[in-house]
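The complex appears here without one of its protein chains, the remainder shown in place.
Up next is subunit A:
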Amino acid sequence: MCLEDSMSGAEDDRSSHAQLSSQVFLDLVDSVIADVASECHRIARLGLDRDLEVVEEELRLSVEARAKVADPSNNLETNSKYVVDIFGQTHPPVASEVFNCMNCGRQIVAGRFAPHLEKCMGKGRKARAKATRSTTAAQNRNSRRSPNQRYSPHPNLGSENQLASEDCSNGTVRENGKGE
């Protein structure tokens, strides 16, 4: 072997090296191929890509929907006052149900409840310092109104509360009236 090597010279040596390295390289590539194959096999057998398909479908649909909304030729409906929702039902821009405000007890249209609460509770960006007074007054009035005193934090102070609310209930009404 030694004799052969020395006779064949450096050129043969280099070519055998090249051959060897391409062998090693192919082995590397083959093992990466095996990795990919077993990874894909696992995903397929466990059905892990089914989620992926669903996600992809949803993504596609949402892109389509967005394009549809953005399409100016398609906004015949969106321009009109009542927009149809996904069930084909129309809704007014301001919800029209009426219910009682749990803070002051007034009747409020649902669509205007948020601005009302801003003033009523004195916490919104439009709320003024005075509003806090009206809030306490409203609370006191509520506690007086409720037939059951169990929920009041200080049932013994009932008479005091009444006095306090009597004091500023006039102011409260005026203020709320101005705000609406």
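Rule of thumb we're sticking to: a residue touches a chain if its C-beta (ideal position, glycine included) is under 8 Å from a C-beta of that chain, and two chains touch if they have at least 3 such contacts; residues count from 1.
Keep this in mind: contacts and distances are computed from a predicted model.
Novice: Looking at UniProt, which of "Small ribosomal subunit protein uS4m", "Protein HGH1 homolog", "Transcription and mRNA export factor ENY2" or "V-type proton ATPase subunit a" names the chain we cannot see?
Specialist: UniProt lists the chain left out of the view as "Transcription and mRNA export factor ENY2".
Novice: List the subunit A residues touching the unshown chain?
Specialist: Looking at subunit A, the ones touching the missing chain are residues 1, 16-26, 28-41, 44-45, 47, 49.
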